[in-house]
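Dropping the structure in here first, questions after.
With one protein chain removed, the remaining protein chains of the complex are shown where they sit.
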Amino acid sequence: MSGGQGMGASVTRKEDRRFLLGKGRYTDDIVLPEQTWGVFVRSPYAHAAIRSIDASQALASPGVLAVLTGDDVAADGLGGIPCGWQIKNKDGSVMVEPPHPALAQGKVRHVGDPVALVIAETKAQAKDAAQLVAVDYDARPAVAHLNAAVAEGAPLVWDEAPGNVCFDWEIGDLAATEGEFAGAAHVIAIDLVNNRVVPNAIEPRAANGHYDAVEDRYTLYTTSQNPHLTRLLLGAFTLKVPEHKLRVVAPDVGGGFGSKIFHYAEELLVLWASKRVGRPVKWTSSRSEAFLSDAHGRDHVTHAELALDADGRFRGLRVRTLANMGAYLSTFSTAIPTYLHGTLLSGPYVIPAIYAEVKAIFTNTVPVDAVRGAGRPEATYLLERLVDKAARELGIDRVEIRRKNLIQPDQFPYQTPVALEYDIGDYPATLDMALQAIDYPGLAQRKEASKARGKLRGFGISTYIEACGIAPSALVGALGARAGLYEAASVRVHPTGSVSVFTGTHSHGQGHETTFAQLVHEKLGVPVENIEVVHGDTDRIPFGMGTYGSRSAAVGGSAIVKAIDKIVDKGKKIAAHLLEASVADVEFSDGKYRVVGTDREKAFGEVAFAAYVPHNYPIDTVEPGLEDSAFYDPKNFTFPGGCHTVEVEVDPETGVVEVVDVAIADDVGVIINPMIVDGQAHGGLAHGIGQALLEECVYDADGQLLSGSFMSYTMPRAADLPYFKVGNHVTACTHNPVGIKGVGEVGAIGIPPAVINAVLDALEPLGVKHIEMPATPEKVWRAIQAAGGVA
Amino acid sequence: MATITLQVNEKSHAVEVEPRTLLVELLREHLRLTGTHVGCDTSQCGACTVWVDGKAIKSCTMLAVEAEGRAVTTIEGLATNGQLHPMQAAFNACHGLQCGFCTPGMVMSATELVKRNPDPTEAEVRHGLEGNLCRCTGYHNIVRAVLAAAETMRGGAQ
Partner (left out) sequence: MKSFEFHRPQSVADAVSLLQGNPAAKLLAGGQSLIPVMKLDLAQPEDLISLAGIGGLKEIRDGDPLVIGALVTHDEVANSPVVRQRIPGLAALAGGIGDTQVRNRGTLGGSLGHADPAADYPAAVLALGATIETDRRQIAADDYFTGLFSTALAEDEIVTAVHFPVPERSAYAKFASPASKYAVVGVMVAKTAGGVRVAVTGAGSHAFRVPAWESALAASFTPDAITPGAVAAADLRSDGEASAEYRAHLVTVMARRAVQACQ
């Protein structure tokens, strides 16, 4: 509405100023009175029994206040780190759920498994002393890679998990799928690895725990995407104290990308240790430590088959996936390869029958959980590689095979064979939009131009769908989620008309302080400058489930809108009183209450003022004050989708792949702030291109992490990427009040297969038919050599 | 312990530090200038970038004692009287930051880049920022911001 600050306006961000002035307040910036420092002793072995821990030298080291071990954790009765989703096996039995003690008890199961916590007066003293903790390990055989972990006779990560299997899950109709394959004209098969990645938010995790003995109350400052969830898990499972005795603050957080969703042992331990030493305890991860202790992502090995009829229409899909869980089950871990992967396998296509089975496997590696996209990139990757392969082998144009199989706009709502019902979309529109943006018709000419410069140019495409707006609580409950995933908001209109919004979501780059203010402005007409968005503090915000799975605007925004609607309604009653009209005759628009059909009106600010400090108020019938709360439980997931295209140039001599053009068209639903939405897409694209070409978490067979720093794990840099062409075609989500779908993950989901498809297109003249992510120069060079070398 | 004297954001300080104290630790922990961040321990991410005698350096890879007698500028010293530097303003206008964590280092690097090369190309900006990692923006709007700031700075707005 008014003033270019509402829906659809690229309002510059309110939060920027503090960050640009160096005045952000991140967890590690916070130093509490009497602060002490914690440093963890972590296992150098992937798998070992702990014979003994001798902390005497460390305890004698200058400044040391305590050295705490798994025995102390057990003695004090701290709970293990819980997993949030219980997955059922094919036979209906439940998954193997091994214990996850906060500090190792008896055994370590991955390099980096925390063994002891050293607390000292300074960080340097704690670090020095940590090196003096003598742990006597009895090394055991370890297993790190999926295929090795499921091999006959593989070392067991957990005795209670034979074959290292956590669960063996299935989705879809096996018989119907077999039927489609039996009658298929063509069957295309592919074997793929979805490479393991490390989330690497630039801010390393940190936690500062403070137990106040006077109030008998705990406060935790932590790098979290969802402080309320952390409080809930601390209260109910790990620290086991009532929630009113617990405050969790996630201040400014330097990126999350999934890795800061989970409740980590360090959060529990600094709180517990603070009570033990009687002073606040702060831990800040180093980057090297982050590689060994932040949950990793992806790590699937998949065999997939697509059945097609003689016309190239998809008839059936069969998928068999091994998913690495790491050594312990992290908070969302088990949901990722199942309900965020198996349910997405229909993509944007009509596929009459689908059957997928997922075996989750324990290994002696860091736990694997959600990283930007979480399950959906894995589903999209296998499907889009398979579709490209089908096109190539059947001689159908890559664009045409997609166009032919896309769900058409008039087919919505569309029930897939894998549980989801898509509400709306227009996939042909985004396909056309992306192709136009990248100038698909000019491809042949550009290929020639590249060739003249000694380069091989390739075009890649992916049409994708994702499910976000997590999550319809009843549905996810039926699927094994141990908690509903709705969202809460409170909106307080102050007497002078300014507004505070309390959201249970958390902004760590997404710009909620601006976009949610725009949402309020749109509804109430209050200028964005007069709207404060409060997030990240369980003492200030009643409840929330946090920010992940591109849910904040769709679910958290909807809760805000619901609360505002209540406020508008209440304001009508107050305005009716002020205007001496009947409530039914009062309407609200453009920030004003008006008696229908008259020029009698009251500005929203006047109503707010009257709500608090009137001289004459109908207190018997309308409660003073102008504040309300709402919980929003989505009726369905939202389904962003679109088409991602990319062009690469390969240097056939070195194997170097350069991304030269990226053009995408997404449908992320109704857009609040286009500038911010585009920014989210840009970041996701960089993340996805990183996975496709640069990033790979490598363990050796014995579980030693070989890519344990930015020296060996390649993060995308500015020079690795081009400008991105980002387009949007909006179909409004049908079941939330604003029509928002979500955008945070689209880049990471849509682009990886497009990049690899482009690399394979570039290498097609050389006879290369397959390559795995990341397509590093050596891998590309080897593929060229294996195919017979450069002509 | 050693006492070192240095200028930080045009203010003189005498600070007692252990020789092993890194410049970034001096800034963050001793002077409580927490705008300079630490994102890695191998000198790649550039979140800790500050200027020493006007040159961008990684303050995680310099000892505090090496800054003896030097003039250090941090992100807190870039704005004048609360007025954003053109680079800071351009980052805001172009949405060149999201979570804000890499931003101080990115802004310090970018500003030095433009001081050296007042009219950089897109490619020069991308290469010039190779010492700074950002996970949020895909660099798209950072590059736009740097080019926009360069234009402003060339116009003498600084």
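Every chain is named by a letter (A and B) in the order it is written, and numbering of its residues begins at 1.
Here, a residue touches a chain if its C-beta (ideal position, glycine included) is under 8 Å from a C-beta of that chain, and two chains touch if they have at least 3 such contacts.
Please read these numbers as outputs of a predicted model, since none were measured by experiment.
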Absent-chain contact - pick from A:Val94, A:Val583 or A:Met711: A:Met711
Residues of chain A in contact with the chain not shown: 124, 128, 131, 288, 653-654, 694, 698, 706-707, 710-715, 720, 776-778, 781-782
Chain B residues that touch the omitted chain in the full complex: 2, 18-20, 22, 41-44, 46, 49, 55-58, 60-63, 65-66, 68, 109, 112-113, 128, 130-132
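In the analysis below, only the chains that are shown with their structure count from here on.
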Contacting residues of chain B [partner chain A, same complex]: 18, 20, 28-29, 32-42, 44-45, 47, 74-76, 78-79, 84, 88, 91-93, 95, 97-104, 107, 122-123, 125-127, 129-130, 132-143
Touching residues on chain A, where the partner in the complex is chain B: 12-13, 15-26, 28-29, 31, 124, 200-204, 252-255, 257, 286-288, 508-511, 675-676, 678-679, 682-687, 709-711, 715-719, 721, 723-724, 747
